[in-house]
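Missing here: one protein chain of the complex. Every other protein chain is in place.
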Amino acid sequence: MEFLGNLALGLGVAFTLQNLFYCFLGALLGTLVGVIPGLGVLAAISMLFPLTFHLEPTTALIMLAGIWYGTTYGGSTASILLNLPGTPANAVTCLDGFPMAKQGRGGVALFMTTVASFFGASFGIVLLTLFTPIIADYALRFGSAEYFALMLMGLVASSTISEGSAIKGLASVTIGIVIGLVGMDTQTATVRFAFGNLGLLEGVSLIALAMGVFGVAEIIMSVRRVNAADIDPDSVKLKAIVPTRDDVRRSWFPMLRGASMGSFFGTLPGTGPSIAAFLSYAVEKRVSKTPERFGNGAIEGIMGPESANNAADQTAFIPTLSLGVPGSATMALMLGVLMIHGVAPGPNLISTEPELFWGLIMSFWVGNIILLLLNIPLIGLWVRMLTIPYHLLYPAVLMFICIGAYTSGFSPLNIWMVAGFGALGYAMRIFRFPGAPLLLGFVLGPLMEEHFRRAMVLARGDFAVFFERPISAVIMGITGLVLIWGVWSSENMRGKRRARALAREADRRAPGHSEEEVQEGTN
Amino acid sequence: MKKMITALALAAGLATPLAAQDWPSGTVSIVVPYSPSGNTDILARHMAPYLEEKWGQPVVVDNKPGGGSMVGTAQVSQANPDGLTLLMTTSAYVTAPAIQPDLPFDPRTDLVPIANVGYVSYILLTQGDSEIDTLPEFVEDSKENPKFAATAGLGTTTHFAIEQFIAQSGANFDVVHFKGGGPAVVAILSGEADIYGSSVSSAGDNIASGKVKVLAVLGNDRIDALPDVPSTAELGYPETEIHQWVGVFAPGGTDPEIVAKINADINEVLQNEAFIATVTPLDWTLEQSTPEGFAAEVDKELSGWKKLAEEQGISK
Partner (left out) sequence: MYRIDYVDIVGGALLILFGAAVTYTSVTYYPMGTPSRMGPGMFPAGLGVVLAVLGILLAAQALRRPGPRPDVRIFSPLFILGGIAAFAAIIVPFGLIPAIVAILVISSLADLKIRPVSLVISCIGLSLFAPFIFVFLLGLQIPLLRWPF
């Protein structure tokens, strides 16, 4: 009964006119920021942060939270239409979302990811509503050894998700980790791999890396190959967003599995949405009877991860509100709003500030419904972007990438890094190395090293610790299985694919094609 | 369209060098070189709205944790000396260089001290459900069952404080570094570490809710925020004066007029009744300082800690 009372209290708070308005404002802004490549959620929240001093803490949080999950909705748009992931979590959506757009199913992909986002978020909110105190306690049982094991599992799983050799996937992950270590060591403040460039103390910019390896490399590959005329004009009409019955049937379980995984990872500070999205993709590919469809526009490949990262976005509030431990810089900003208004986050928050806690949770529902209503009509507008001739579109996209990279730190070094990573991304395309695992390795690498080193201190130098602590041992066991499975199945599928590739190659070399054309890749 | 042109003209105008009277011309970011929800972070977030009101520009707190505060500190040392990027850090500024010889900046010249904000005492925390209730029992027990002592990072004052206590008490503690007071307190909550020399505000709500237990105040006297907790001197350990101060710095080469203005504004906030009322329960003792006086203090402490580190053999 008390529970229903709490819900009613929360709804009462969320449905005041002022809170509804700021919730809408946050969601709208979040969507816009998410769609513009290179602009991060942190930038958006920092910009609006000062406004929050003049608002009630609940209202302020409702607006900032709206931006936070709004960007995740919007972030999938650029991933699907342009192969430009705004965050590592969205990089997974590129894998199948972008092929869907190329097949003229961009509208369906956008519509379905909106549905998946809504589903995942709802799932996360339900957990948040029912189990916050319990979950907060269990999150504390994860020590450094467990975090290291979890990250290792995430990285190994990510290396198996892309089409092609698991060895290349692992190599991409490892290169990503090395790039992540550039800058000052978080334990001893030793500067590593910066080669005297003091601008690199802070490390490599995530935006520059993502935009370079994905966006710039994609543009280099697509110039003079993509024609607006290739896009079926029917595919950009509003009715083309309606998914087929088959799409819907295939989507249920991926959404459910994704939401569960996302909810779990969201509660662990620091790891959150990206690991959840990658693992969800890996799992969908494993359980699928037709894994070869993945990477070629499989709807399961976008539904699982999008549901996972949105669920994680919601459950990330659990450690922030109930332990006072923010999982990310964005969550730290939200914590800042609470503290400025004299609200102390911690185990007692729910009992001392019931209006704030329940009002915020109910506003999540309102915000997600607003996002659903806001995003579906916008899909029609976004897919029209595909009809812009590519020779006009790509320079504009490059410009947005550069401005975005520049504004994340106001340093031209970030733009130089975009160019450098564009070259790296292009080289990786030539050598057929997957890009998504690189991004995850980059994000998790420094954290992984930190937890590894700390776990070793706590175990007094005994490597067996990862197999002796029960939770960590189970995760390490799963990691081992994923690794064996990944290598085995990729070698297995390679055989089949090579046969197909050889057939294609033979076609291409048929009379009428000069050697020159084949090399410049006019196919 | 008219607005556009105005914006264009304004933006073009911003490119010219700034004089102190125009400062601040934009968002001021205060870099805190620790994770969120630690002591310094909380203080910075409490101060930010007051400074924002004074300066009429947004004031944003930016966490850059790692390297026992040296990661964020090094970044500010490289920032534009326009007064728009400031550093709010702890006495780690003077302790860390004592044991981290190869820092990419010189703490004496690459940053300018602006103002000393105040200081807090250290309290020794352990798990709330621990069977041990007093510090002497805890130290005795550690000789049978070695304990892990958390710090807010290598070379931070919490690191020095606990090393000093280990040397004085003969306790068997192994030191584990975290990225600030927030994560160190979580390590106590989760049982990963057994003891942490924390500030009252880092421990936050967890003292009241009984999730952590305060064994002692590290120093000669009890503190007003926790009147029932004995000090280590009272418990028979050698007398020691160790505090963690917090101060504000700017990149080296910042216009002295801007430094003086920021110093004056901070001093004013530190006298604001409402601000004092929010931070005193967190055990803050606030100071008034001049840039010159603070700089002299920093210079003296840099040499002092270096000597102490050598004497006591504290190193990486």
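When the chains are written out, they are named A and B in that same order, and each has its own residue count from 1.
Just so we're on the same page, a contact is a pair of C-beta atoms (placed from the backbone, for glycine too) under 8 Å apart; a residue touches a chain by one contact, two chains touch by 3 or more.
Fair warning: this is a prediction, and the values are worked out from it, not measured in the lab.
Checked against the hidden chain, the listed residues A:13, A:78 or A:175 yield one contact partner: A:175. Only one of the listed residues, A:111, A:426 or A:442, touches the absent chain: A:426.
The residue from A:16, A:103, A:407 or A:489 that touches the chain not shown here is A:407. By the touch criterion stated above, the residues of chain A touching the omitted chain are 36, 39, 47, 165, 167-168, 170-171, 174-175, 177-178, 181, 185, 187-188, 190, 192-193, 216, 219-221, 223-224, 391-392, 394-396, 398-403, 406-407, 410, 412, 415-416, 418-419, 422-423, 426, 430-433, 449, 452-453, 456-457, 459-463, 498, 501-502, 505, 509, 518-521.
The criterion applied here is as follows: only the chains that are shown with their structure count from here on.
Chain A and chain B, compared by their mean Cα positions, are separated by 33 Å. Taken in their complex, chain A has these residues touching chain B: 46, 49-50, 53, 140-144, 183-191, 198-199, 201-202, 323-326, 329, 331-332, 335-336, 339-340, 342, 344-349, 450, 454, 457-458, 460. The part of chain B that touches chain A in the complex is made up of residues 35-37, 41-42, 45-46, 48-49, 52, 58-61, 63-68, 70-71, 74-75, 78, 96, 100, 102-104, 148, 153-155, 174, 176-179, 182-183, 186, 189-192, 204-206, 208-209, 211, 278, 316.
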